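To start, the structure itself, in structure tokens.
Complex shown without one protein chain; remaining protein chains in place.
Read from first to last, the chains carry the letters A and B; within each, the first residue is number 1.
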Amino acid sequence: MSGRITRDEAAHVARLARLRFSDAELDELAAQLSAVLDHAADVEALDVTDIEPTSHPHPLVNVTRADEVRPSLDWDEVLAQAPSVDDGQFRVPPILGEAP
Amino acid sequence: MTALAIAAAVKSGERTALDVVDEHLARISQRDAEIGAFNLVLADEARTAARNVDAAVSRGEPVGPLAGVPVALKDNLCTRGVPTTCSSRMLEGWRPPYDATVVQRLRSAGAVIVGKTNLDEFAMGSSTENSAFGPTRNPHDTGRVPGGSSGGSAAAVAAGFAPLALGSDTGGSVRQPAALCGVVGFKPTYGAVSRYGLVAFASSLDQIGPMASNVADTAACYEAISGHDPRDSTSIDGAREPVVAGLGQGVDGLRVGLVAELCAASARVQQDDGLDGVSAVEGVAADVIAWVDAAATALEAAGAAVTVVSVPSAVLGLSAYYLIAPAEASSNLARYDGVRYGLRVDAANAAEMNVSSRSSGFGAEVKRRIMLGTYALSAGYYDAFYGKALRVRTLMLREFAAAYADVDVLLCPTAPTTAFELGAKTADPLLMYLNDVCTIPSNLTGHPAVSVPFGSGDDGLPVGVQLMGPALSEPVLLRAAAVLERAAPSDGSAP
Partner (left out) sequence: MSPVVPEREPAVPGDWELVVGLEVHVELSTATKLFCGCANRFGDAPNTNVCPVCLGLPGSLPVVNAAAVDFSMRLGRALGCEVRGAVFARKNYFYPDMPKDYQISQYDQPTNTDGHLELPDGHTVGIERAHIEEDTGKTTHIGGGGRIHDADYALVDYNRAGVPLVEIVSRPDIRTAEQARAYVRELRAILLAIGVSDARMEEGSMRVDANVSVRPAGSDELRTRCEIKNLSSLRALGRAIVYEAQRHVELWSGGERPRQETRHWDEANGRTTPGRSKEDADDYRYFQDPDLVPLAPATGTIAAIDAALPPLPAARRAELVASGGGAVSTEDAALLVERDQDGLVRAAIAAGADPGVAATRVANDLAVDDWSPVTPEGLAALVSMEISGRLTATQSKQVLAEMADGGGAPDVIAQRRGFQAMAGDDLAAVVDQVIAGNPDAWSRFCAGDEAERKKLAGFLTGQVMRATRGQADGAAVNRLLQERAGS
């Protein structure tokens, strides 16, 4: 167990990911993630300065569609799946902060 | 009865699709309580679909190449109006308002969907033990796992519940369970099959693939589901080469390379002095490697030339994969926030509601990967982890391209071992991740790869060998797979 990731770091990552863990769970996660990152040390150590990143296996470009309207979903079908609906809209508890 | 035999019988009127479906539904009700392959059996829908096929046949209307063939779908493929859960509490009860492209294509090919199969939650796992609805068991030994994440689909084919099944393969999730369950599993070239309607795990790696008891059925299913889809920007344009027609052409003159890094214990690799000092992946069992060597010999006997090739970056695949896949997953799974669909656990405000819903809805492995991926993408670590992993991908593409300059296909194991016991690897995530070490390279490069059953391990359980080829080499890859299938021992004898 290398301790690459501390409990505080794990807690910070959990906040970003909107997940909640107990302290014990955070400690276990920190250890497990550290182990995976230790395994990834081979990648981390690699000198790849002259190598471009590949985000995608196939070099496609300019895949677009024509600006033509297609049917939208039925309103009922959309809202039938929602946990909470009000006035034709998705209802959520109060939002405390503004969007970035 | 194979899928192609069923289709022929249904088309000729020799059998009705309804009869075929009932036979398979009977097998499911007889044994699936023990196996747990299905999250949902669609008996009524399947019978209706079968009757429609029969009606078309009786009217003399054209029916598709998979007319009346029962198919099992991994439960991360969207089916209109039919629950699609990804084996997660998060999506329990969610009914997509649309069909995945592959589902549409199967329907128009005449296939009959019999149910949705179990998987590791959101396809994250190698044993189908990470399902919110309980594990699937290996039909060859119900104390063992079927592999994963498409364990339900592999078990369904192995148990005779359906001659065909679809899985999804992000790091080996079609091939590894196929190997462990003794069936054929095929991951096509990235972009050959539309991902539209496949619930995303890692978008740049995910690919839908067929599973069947034999290579010809696998190839026929691939032909039915592949092709360009304007709804998937990463779908390869243009027609796919047919694969079924050429399956019998053999491998005379084919150049086959044994990947040294993935087969270090192979006699052929050991004997190759030029490969001293090659760093190889560890943990590939001797009985598995023995069958890989036997497969090489079988290909030679059929006229292929086998050499040993080195792809040094293959050993980096696992590390790169466990940075890239969780990173993409952490973003793909952000949408499960309790707002629009799926599980909501209410709280005082929206952000807390997100946290409660996600913390309740996701299982431990999904959370672990979201955490890992969020970390790998976060400020300060991107360049060291995610950024580097993308460069490893480039390195692998270069090295595999170099290898394919010398050989037509590559040979290696599919999984390091035969099926392991339930619970054997659940305590150690890294140990579980090592299952994917031989399958991951094809996902990172986007290349096609197929697992073919070839012999049995010391424990009597199925062994799969893997053939890999360059992009869009499906015809030659499946042709070589057909040769191995014919050469595979039918009993459990040692190589």
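Descriptive notes on the structure:
The working rule: a contact is a pair of C-beta atoms (placed from the backbone, for glycine too) under 8 Å apart; a residue touches a chain by one contact, two chains touch by 3 or more.
Since we're looking at a predicted model, the values are computed, not measured.
Touch with the chain that is not drawn comes from one residue among B:Val339, B:Cys412, B:Val452 or B:Val483, which is B:Val339. Note on the undisplayed chain: of the listed residues B:Asn52, B:Gln104, B:Thr297 or B:Ser331, the one touching it is B:Ser331. In the full complex, the hidden chain is touched by chain B at residues 76-78, 84, 86, 91, 94, 96-98, 100, 195-200, 202-204, 230-234, 327-328, 330-331, 334-335, 337, 339-341, 350-351, 354, 374, 377-379, 382, 386. Seen across the whole complex, the unshown chain contacts chain A at 15-16, 18, 55-56, 60-73, 75, 78-79, 86-100.
One rule holds in what follows: only the chains that are shown with their structure count from here on.
Here the CA centre of chain A is 23 Å from the CA centre of chain B.
Taken in their complex, chain B has these residues touching chain A: 94-95, 97, 190-191, 204, 230, 233-234, 236-237, 315-316, 318-320, 322-323, 330, 334, 337-344, 346-356, 358-359, 362, 367-368, 370-372, 374-375, 378, 384-385, 387-395, 397, 429-430, 433, 444-447, 471.
Listed in rising order, the residues of chain A touching chain B in the complex are 5, 9-10, 13-14, 16-21, 29, 32-33, 35-37, 39-44, 46, 48, 51-58, 60, 63, 65, 73-74, 77-78, 80-84, 90, 92-97.
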